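Got a structure for you, questions after.
Every protein chain but one is kept in place in this view of the complex.
Our next item is chain A:
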Amino acid sequence: MSRFLLEIGSEEIPARMQAAAAAQLAKRFTEACAAAGLAHGHVSADATPRRLWLIADSLADASAATSEERRGPRADAPDAALQGFLRSTGMARDQLEERDTGKGVFLFAVIKREGRSAADILAEIVPAIITAFDWPKSMRWGSASASTASPRWVRPLTHIVALLGDAVVPATVHGITTGRTSRGHRIHAPGPLEIISADTYAAQLRAAYVYVSSFVRRTLIANRAAALAEAAGLTVIPDEGLEIENAGLTEWPVPLLGHFDPAFLAVPREVIQLTMRTNQKYFSLADAEGALAPAFICVANMDANDGGTAVVAGNERVLSARLSDAKFFWDQDLAVVKAGGLEAFLPKLKDIVFHEKLGTVADKVERVAKLARWLVDSGAVPSSSPPLMEGPGEVPQASGVAELAERAARLCKADLVSATVGEFPEVQGIAGRYLAVANGESKALANAISEHYKPTGQGDDAPLAPLSVAVALADKLDTITAFFMIGEPPTGSKDPFALRRAALGVIAIILANGLRFRMERVLLAAAGEDLAKFERVFEGNLEKAVAAFFADRLKVQQREAGVRPDIIDAVFALGGEDDLVRLLARVRALQAFIIGEDGTNLLAGYKRAANILKAEDAKDGPHTASALDAATLSAPAEQALAQALDAALPTAAAAVAAEDFTAAMAALASLRGPVDAFFTDLMVNAPEPVVRANRLALLARFRDAVHTVADFSRIEG
């Protein structure tokens, strides 16, 4: 038993790729060992910017010897069959055994394979893993790249260390021969580093100023940053992604605290944080009140010989230059707004093409403004939210909400042509909110501008304030209908206009706010009431197309909440239901019912009835409930079922109408006993035609009863 070390050295690997690459290395290694029959213990893999490494514990000295027995052709089979068998087994005729199997004498080959040494197997595995490795982007390099078939890696390979115990596993791949020579830190330990074994790997590199564990680097960064902040009376604004990224950019991370001119705090904090985070990978800091502090933490990749003074000064200079630029743009935008309000930006929206068939952003804004107003006017979006949602004095007058929604929508894209968003596209909406506030707009309107993009993805909160809801919904609905209407719906894996995400946003907003409306009605409004065009776009079947698109999205959206997609299908399949709040209530009640004992049994009874009906309908045309002649029912089980149905059907229907889906399920549950008894006691296909027809009609009535709640044929199980 030995430990195995593999280190694949390269020039700096992009931080974002390191974790996935380490996981891939472990997976490929484990699979290759399994395929070769080589046993091993725990496998760990990780990366630094300059190396991808793996250590496997308790590697067996050799793969297990195997013995495989294969039966061949009959002993008297034609020669061609014999030759084929010899080829496939690699054996000679006299090595085969003849055995009488009782069905004749057959040839048998017993193929014995010796175990192979771990070193031999690894010498094959290492090149195979490296050759087959997948990088999100890979490149060619050096003189070998005269051929396009030259080796590919994420960046040029520098060395490969492969040690089994303390011995090199010899192999050559991509022009590099394996050995034990690694490299320490670029500045602190630039020379070659001879690795003794997997046991000493981490310690040897630690001594060469490389922490090989990304977890250790990340923890060091987080702890040291927190300590630096605390010493300055500040706190680090938590950012896991930034910790991981900095751990991927450093082998010897040294966090340092720097400052910037407080005058820059006049710029929206989101812009400052964005610049610091995405351009510079700095952590932002907050003061005791939670306000952004004029300070940052950067992470150097070295212990500078002056304690970091020059590094901090350099980083401060870079940040100052970036913030000067940001402030230059921000001041320019403020001047525009002070002079002419947010409206001053609007004419420029006419210059931005939204889509060649859909006009400019100005055209889109016009559509969204009308729709936002309609959503409030029609009551689709209530004009007031629960009192807790807004602070005192912030509740707009109901009568004015529609008008405000229209105005908010008209201004919601204004910041797209601001200098700040031009430079920092990620702050779209946020810049608009700050500019609106600077211009004295109400907080509700300013928030509607920033929140109209929400939710931006799964996990992002949906807006709750009425103005924000109206504008967010209008923007997304307009995008969906507009692209559907020019024949650009998402297809397969292609969704270039992110319509699926928009639909997910619509669903999230509807559910978070409990909005009650028929989707069809609202989409028609979004389409500008142009029913003919809308129908044409949806291939004359508006309801079906919309239902299918939203049903799919709803399934995706609800999967995390544990709602089964087949149950959503079962409710959608009834048709006519596109009030998503009601639909989901029904789905939830149905799922709770169907996983219970009553539900499981009823579903089984339903499937049996449906199968019988399907088979018999195929013989003599559809059997319907209307054919039922209750007076002639004679067997107790059929009478009991008929009575149960008479009671359950109206109850279920009434409960559905009252949106009390739990009660509807209870009504269905009452059918379970009679249905079970019916199938146990009676034969549906009775010899007397009248009895048979009546029993089939009874089953049809049972099916109808179940369908008042959902199309059970869509439910799995």
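We take it that a contact is a pair of C-beta atoms (placed from the backbone, for glycine too) under 8 Å apart; a residue touches a chain by one contact, two chains touch by 3 or more; residues count from 1.
The rule we apply is simple: contacts and distances are computed from a predicted model.
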Undisplayed chain, where the name is taken from the UniProt record, one of "succinate dehydrogenase", "Glycine--tRNA ligase alpha subunit", "ABC transporter substrate-binding protein" or "Putative ABC transport system permease protein": "Glycine--tRNA ligase alpha subunit"
Touching the hidden chain, out of A:I55, A:A300 or A:A570, is A:A300
Quick one: say which of A:L82, A:I125 or A:V311 touches the chain that got left out. A:V311
Quick one: which of A:R116, A:R155 or A:R518 touches the chain that's been left out? A:R155
In the complete assembly, which of A:V236, A:L249 or A:L435 touches the absent chain? A:L249
In the complete complex, the non-displayed chain touches which residues of chain A? 11-12, 14-16, 49, 137, 139-148, 154-156, 186-187, 249-250, 280-282, 298, 300-302, 304-306, 310-311, 313-315, 317-319, 321, 324-325, 328, 351-353, 356
